[in-house]
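Left out: one protein chain. Kept in place: all the others.
Should a chain be cited, it is by its letter among A and B, assigned in written order, with residues numbered from 1 in that chain.
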Amino acid sequence: MSNYYNMPKLPTENSPKVEIFVDDRAVMVPGDTNLLEALKAVGIETPHVCYHPYLPVSGNCRQCLVEQEGPRGRMLVISCYTPVTPGMKIYTPASSARVKNARKATQEFMLVNHPLDCPICDKAGECTLQENYMEAGQNEGRLRPEYGKNYHGNPEHQFIDAKGQLRGGKHVDIGPRILLDEERCVQCDRCVRFMRSIAKDEQLQLAGRADHTYITTFPGEKLDHEYDLCVTDVCPTGAMTAKYFRFQKRVWLLAHTPTISMDDSLGANIWLDHADGRIYRVMPRCNPEVNRSWLSNTSRLAFQQFDKNRLPAIDASAIQISGGKVALVAGGACTNEDLAALKMLKDALGDRAELFGGSLLKVGAPDGIAKSGDPVANRAGMQLMGFADVAELLKRAGEFSNLITVNADLYGEDAAAAKALDKISNRIALSAFDDATAKKAKVAFGIRHWSEVQGTMVNSLNILQKLSAAPTCPDEKLAPAYEVISTLAGNKFNSACEAFMKAREYVPAFADITYDAIKSTGKLLGGNA
Amino acid sequence: MDIIESKTWIEWAITIAKFAFCFVPVLYILLLIPMERRGAGFMQDRQGPNRSYIKIPYFGKIRLLGYVQNMCDGTKLFFKEMFAPAGVNKLLYYVAPAIPFAIVFLSPCVIPWFGPMIFDWGGETVRIAGSIIDSDVGVLLLFGFSSISAYGAMLAGWASKSKYSFLGALRTSSMTISYEVCLGLSLMGILLLAGSFNLTDIVQWQENHVWGIVAQPVAFFCFLIASIAETGRAPFDVAEGEPELVAGYHTEYGAMQFGLFYMGEYSHICINSFLIATLFLGGYAVPFVTTETMQEHMGGSLAILCGVLAFIALAFLHMIYRYSRKLKATNLTNRFEILKEYKLYKIVAWVAAAAFIALGVCAWFFYNPENFVVNGLAVGSFATAVGTALIHLLVLVAKSLIFCWVWIWVRWTLPRFRYDHVMHLGWKIILNIALINLVVTAVIAKLLGGN
Partner (left out) sequence: MRVIKQKPMTVIERLYIFEAIRGLWTTLKHAARGLFRYETLPTISYPEGQPEIRNTYRAKHRLMLRPDGTPRCVACGMCAAACPAHCIFIEATQSDDPRIEKRVMRFDIDHLTCVFCGLCAEACPVDALRMDTKQIIFEHRSREDFVAHLYDLTNWDPKDYPNDEQSQMAPGGTKNAEARKVWGMEVK
């Protein structure tokens, strides 16, 4: 992953187990990691602010204090930067009042300059400070009410800190997608570390000293990066807020659906956060093997188009396949189930049908964070199923008289190249959106978007990942692509499970996998595709 | 012809006019329903129904102290659709409510509404009984009639083709039969003393000796309880106990058919009140004054009657004025409307009070039977007789109203008995008490050497 020396080592399944003593009880913990992760592995949560499993350890918040028996007696150490050593003796607040008081004092000190903005803060509900307060703090306020604690903004967006000084900005337009509230910032420098060591573009810095420290960009520059919205995720408080989600919904009202972002062949794991049948935001879902905790802005903001320009559901009988050869084209967002259904349709049509897959977009280079650069998300799945590349179809377009595209906007991707398809007379588009291909097609058939279907995909790392359906479909009559195609093939799949069973018949690599056996973090397929 | 000529025309006129008394129970219904409703309201610290009104010019919305509500209810019942449940015996179903209501017109026949009118008419002495039928078996006749009303309930329950109705009917009939026994037995004491079944004779015995309630206090209580039970009202309304039987025998009835049962029940109360007043409270007899004394001083008697009525009018006025004063101090948004309405009551009551006082003064000073001559016929004694009858009638009405109130009062105070308790009370307690009372009365009467 990162070659930074202080990147935390996370425990894996293969970590060696060592025995340490927590609160005088012997427990077996992973031996090659830090104490915080080791304690987490045995179910002891340690409050922390600056520590993040995928960011270099900074150790500046001092919230994760534990007591360690050392040569000079019991000492307070930060668990995030203390490696596990066999036989070490650790004391948590469960047995040590000193740890408890130290954490409480740290917590109180951290909240001294933190405003009581929770009612108007978008982070409220998933805020690390709130969690820590409930777990380690619970202290009475000892500040005068005129300072901090209440929203005391002024026309210049300044605030009065605990010393009564007017400073900072509560409404700093730090970049095109991010707003910064300096009063809420606790200077954990997670965002700085993210930009430095993950985004590899050091746009954020901590400026000033002591309690005047604040987050800022270089003079005259803005925070603008493909991954800049990740700083809102790593921010433990509401200091960095995303403009697109600002004041949209209180987070506890959102329901979460785990799925896969189908716009890149890495298949970033995401949460679709939705309420009232509408997606409000997309959050990265931690998958250590795939995208860790990161998500590109493109994938994150794509949801804003999911419910726009949709095709309506029409009757399946509108799809008529005439004589002559049939080209079945699967787009990048097709799940394995859709592919299996297409393959079944090909079998039903016999030799006159051929399968193609992919898109006309250029394949970029992987950025090493959460994107592989390949816009065909399920390219590995297509290869497993034996789909030819769509470029071949363009060459041989003259042979075909029927074209069925599934989620493949060939005209939208490269109108010039797709002109070759004009030769095919009977063009049928199965698509979620009323895109260029759908507009040019003889029959445009509305299907469900990938955020609304169940299914599986194989990403560029050869990991089989599972998609779940968010209840955000604008029209209940819309059906998933596999259902429509399998109906055409004469053997309707009623569920994604059934479709996956069919896919198992076609792909030997899926042979001993059941749908339920795929974990939320996916399943690495054995062998090469 | 002989029959017609056997009596003078005035005798015939009065005899026929007496049939108007048949309608007394029906009129009482009009009185009892508001009395029950608002009385119940007051007992429960409510106001009772008082919102319906008739709009008249100048005085605005006239509510007649809540009386209009009953007119509205009656109108509603009268104009509702009459229907029968599927599969009932239509004939029995429609006849059943008519039976108790028909009894209403028969029962008043034997009640003596006033003392026998005896007066000279052109030299002849005319004697007219106070009851419509001056029967020697008056009491028995009355009991007979009231037993027939049980048929109404029986038929209703049977014809309704509903188990609730049927159970209600069974309970009603068994209870009616049980308590008729008590009713009859508790009455025997007073009959023994009076030595007659004729109600006029019983009243006259009480007038001459002592009121039945004093002579037969135990019998009075037994009779009161038994007759409450016989009318089937709380605390003995097991026949229509809502928690058990929906509404008893009239569950399936609606509209005016139900209305007939309802009116039958109230007129039954009325008849029983009159009966108790007659048997135990001296009937039409004016307390502490004999009929002879009253007739001797007819002018004074009428003056006192007018005085009593004037007092009632003045008392009413006092209440109205008092409440108007209080009402002005409240912040009810409709208080001026109500005050305007009260203006009408004030005018009526003032006029009534003035009229009664004037009549009373006239009667006191100018009543002289010797002066009453019409077309050369001395009608002085006739006028005295009519005056006596009027006073008697009003006294009887006053007494019966007390018992009507008792019915309402008891109903809204005491909880319902369980059915077996009702039977237990009837057969094992009241019947025995009545029997013992009869024996003791007979022994004492014999020892004192009565008739």
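In the analysis below, a contact is a pair of C-beta atoms (placed from the backbone, for glycine too) under 8 Å apart; a residue touches a chain by one contact, two chains touch by 3 or more.
What you see is a predicted model, and the numbers here were worked out from it, not measured in a lab.
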Where the missing chain makes contact, among the chains that are shown: A, B
Residues belonging to chain A that touch the chain removed from view: 117-120, 124, 151, 153-157, 170-171, 246-248, 250, 252-253
Hidden partner interface residues of chain B, rising order: 38-39, 41-48, 221, 319, 323, 326-327, 330-335, 409-410, 412-414
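By our rule, only the chains that are shown with their structure count from here on.
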Whole-Å gap separating chain A and chain B, where each centre is the average of the chain's CA atoms: 90
